[in-house]
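One structure is given below, encoded as structure tokens.
In this view, the complex is presented without one of its protein chains, the others remaining in place.
Let's look at chain A:
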Amino acid sequence: MSAISVHQFAQCITCHAWSPDYSMISFCPNNNEVHIYRIVEEKWERIHVLQKHDQIVSGIDWSAKSNRIVTVSHDRNSYVWNQEGADWVPTLVILRLNRAALCVQWSPRENKFAVGSGAKTVCICYYEQENNWWVSKLIRKRHDSSVTSVAWHPNNILLATTSTDGKCRVFSTFIKGVDTRDSGTRSTMDSKFGEQIVQLDLSFCWAFGVKWSPSGNTLAYVGHNSMIYFVDEVGPAPSAQTIAFRDLPLRDVLFVSERMVIGVGFDCNPMIFAADERGLWSFVRFLGERKTSSSGAKYGSQFSEAFGKLYGQSKLGISNDIVEPSKPRGGIHENSINCIVPLKKEGDSTNTRFSTSGLDGKVVIWDLENQEDLSEYL
């Protein structure tokens, strides 16, 4: 069994993040709070509730080295939380946005974080020692629509973004006084802050969930048209591969190694993609077991289930707010998965463990070890 732990934390989870030692988990239960749970004698115990945001928290990231939590919300603000004794102390970061913040990620060196927003902008935030203040620098007028996902290149300078205008873009985020020139690679040495390195026009509809491979050589992102895109040699002449798959679209991706990617999304079951020796990517299989007999029966039941819901709603006047537990479709998640986070041990080049959360309120931990057919890609 590839799922090693399943825990129902809430009715719905928008995003989650782990503490550096993975003993604690923070997540947003689809409201303005962030809950922190700790595992005590095999049981999850709630130890903190971070209340500062006014609206749904859309992104959480917990830095591994500095043990800081950054949260962003639809209320257009961001907080950096520092642990002082038993308490988490928030510091407001003024993002200067006029729309919701949608996603956040610490840079690899944890001296910056990036926020994607509905204001067609990306904020790069960094700490100013002399003012004791987090400053937000904006990359404006580059995106034609909301920024749905951000991903840092391991070099701490390049940032990839996906947007609902369908594009995936790569920017330089070099900030004088924060970054040093030698930390960048050759090609990004001369790039100024906010300079666009490349724009990828592979998708014609919403793009989500961008990630770099561990080495930073490959970029993967997904489109809302049930496609996944792999891009090598990100730069002036990128080479791209596009895979159309037969199931519902993905929302987020994760590289578990240079040659294997896990995609999660509306199909409620993680999908595995892998590259062969020649570097050609393809869909391998679903990670969770599926109990369906024939594909025809599966679609039939899905259609009738959706139809039944619509019909029941119109007849009984049930509002959308009521979360009714839908029947499990043979997977471990019972609703769309929208977040995937690696569980990486210090010093490992590959991570075989990761966790997923979604609209069913579950956090599932998966392990790829003992999956013989996948070991060649790890």
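Keep in mind that, in the parts below, contacts are C-beta pairs under 8 Å (C-beta built on N, C-alpha and C of every residue); 3 or more make two chains touch, one makes a residue touch a chain; residues count from 1.
In this section, contacts and distances are computed from a predicted model.
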item: Options "Actin-related protein 2/3 complex subunit 5A", "Ski complex subunit Rec14", "Sterol-4-alpha-carboxylate 3-dehydrogenase ERG26, decarboxylating" or "Nucleoporin Nup43": UniProt name of the undisplayed chain; value: "Actin-related protein 2/3 complex subunit 5A"
item: Options A:194, A:223 or A:342, residue touching the unrepresented chain; value: A:223
item: Given A:29, A:249, A:288 or A:361, the one touching the chain that is not displayed; value: A:249
item: Touch list for chain A against the chain that is not drawn; value: 204-205, 223-227, 244-249, 295-296, 299
